[in-house]
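All protein chains of the complex are present and in place, except for one that has been dropped.
We call the chains A and B, going by the order they appear; numbering starts again at 1 in every chain.
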Amino acid sequence: MDSGHIALLTLDLLGTLAFAVNGAMTALKFARVDIVGVLTLGMVTALGGGFIRDILIDSLPPTTFMDWRYLFIAALGSLIAFFLGPRLEKLAPTITLFDAVGLSLFAVTGTLKGLTFGLGPIQSIILGVITAAGGGTIRDIMIQRIPAVLHTELYAIPAALGASLTAVIVASSLPSVPWVVFAALMCFTLRMVGVHFDLHAPKPPHHSKDT
Amino acid sequence: MDSGHIALLTLDLLGTLAFAVNGAMTALKFARVDIVGVLTLGMVTALGGGFIRDILIDSLPPTTFMDWRYLFIAALGSLIAFFLGPRLEKLAPTITLFDAVGLSLFAVTGTLKGLTFGLGPIQSIILGVITAAGGGTIRDIMIQRIPAVLHTELYAIPAALGASLTAVIVASSLPSVPWVVFAALMCFTLRMVGVHFDLHAPKPPHHSKDT
Partner (left out) sequence: MDSGHIALLTLDLLGTLAFAVNGAMTALKFARVDIVGVLTLGMVTALGGGFIRDILIDSLPPTTFMDWRYLFIAALGSLIAFFLGPRLEKLAPTITLFDAVGLSLFAVTGTLKGLTFGLGPIQSIILGVITAAGGGTIRDIMIQRIPAVLHTELYAIPAALGASLTAVIVASSLPSVPWVVFAALMCFTLRMVGVHFDLHAPKPPHHSKDT
């Protein structure tokens, strides 16, 4: 394994860790769950999006389910949240940062996996977004919240940006590695800009509930 | 592609459009979602049932996921609902009508696909019902409603009727095309009769919550 692969694996595991910690903390914040719940919800947040992607492209069993490192890191992140709990709140900005790293990586790698499996660009972009946002969506459904991605913040849109850029890069003759990093950085930047300026996706124009 | 196939494809896309519009309107009515939410929920309503069917029969990636026309129509229907919103309310009867067309077609084609994949009649009927009612079920779960199909109106029962007739027709030596159309019409008719007379599936006989 060369240094590029090691770097990518390290980032991917860091993203998985951040997703698990963030997912478990969200579960602890919004629901009265026990250790089984925190572990389940953290792991679902970290791994769920990739599972849906792998089901849709018929790449079963899911890659991250078969790789014990992902299971271990996802369980570790969940248990950290379980035992430290509210004390992690002061780390919230750091966790949001790593969550954005995870979002960017999952959006890009999800899209690349779709393209590798021979899917069209539209399908691959959808897969990238599902990989990035699917786990948190299942977690929110399990703790009886309307999934955050459906109504607040900029989350799916940065993922869609990163995924679309990835599809364009692969379709063009651009040298792939640096440009794919660029796609991930664009996703990351838009996500963090959204967090910083509290940006939200457009609401329906004529919706009575908005008034 | 002969005229029969074009007619079927057209009806299927119309059903998909109606499911997407209806699904997105339901989402707008019951939850405060943004454009990502409306698009997601409309597409889930239109395509989700077929996705579950294709997972269960191991026909992955799902057919309608690979066909950009279905993705396009489902996204289009969702965006129409997003931009027109409450102004579509006056079209509600038309949308209910097309939704019933979608229900009928999805029930019949879902059953036929099950039979084509070698499944037994019971399994194929279940698949027909899942194809027809699965998408709306996932949408309702995502917006924190108990799925309508589980407690109100006649929705799964017309689908089960259409699916059962389809299984009987295929098992018998009846000429298939006109009789399959008959099965879809029976589903459609029962659904619209249910809407018109406000019929509901039986409630539990001794349930204390009913009193």
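As a convention for this text, contacts are C-beta pairs under 8 Å (C-beta built on N, C-alpha and C of every residue); 3 or more make two chains touch, one makes a residue touch a chain.
Just so you know, these numbers come straight off a predicted model, no measurement behind them.
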Open item on the list: One chain isn't shown here. Among B:Leu47, B:Ala100, B:Ala132 or B:Ala156, which residue touches it?
Closed with: B:Ala156
Open item on the list: Tell me which of B:Ile122, B:Leu174 or B:Val193 is the one touching the absent chain.
Closed with: B:Ile122
Open item on the list: Touching the absent chain: which residues on chain A qualify?
Closed with: 28, 31-38, 40-41, 51, 55, 60-62, 65-66, 68, 71, 82-87, 141-144
Open item on the list: Which parts of chain B face the unshown chain closely enough to count as touching?
Closed with: 55-58, 119-120, 122-123, 126, 137, 141, 144-147, 149-152, 155-157, 200-210
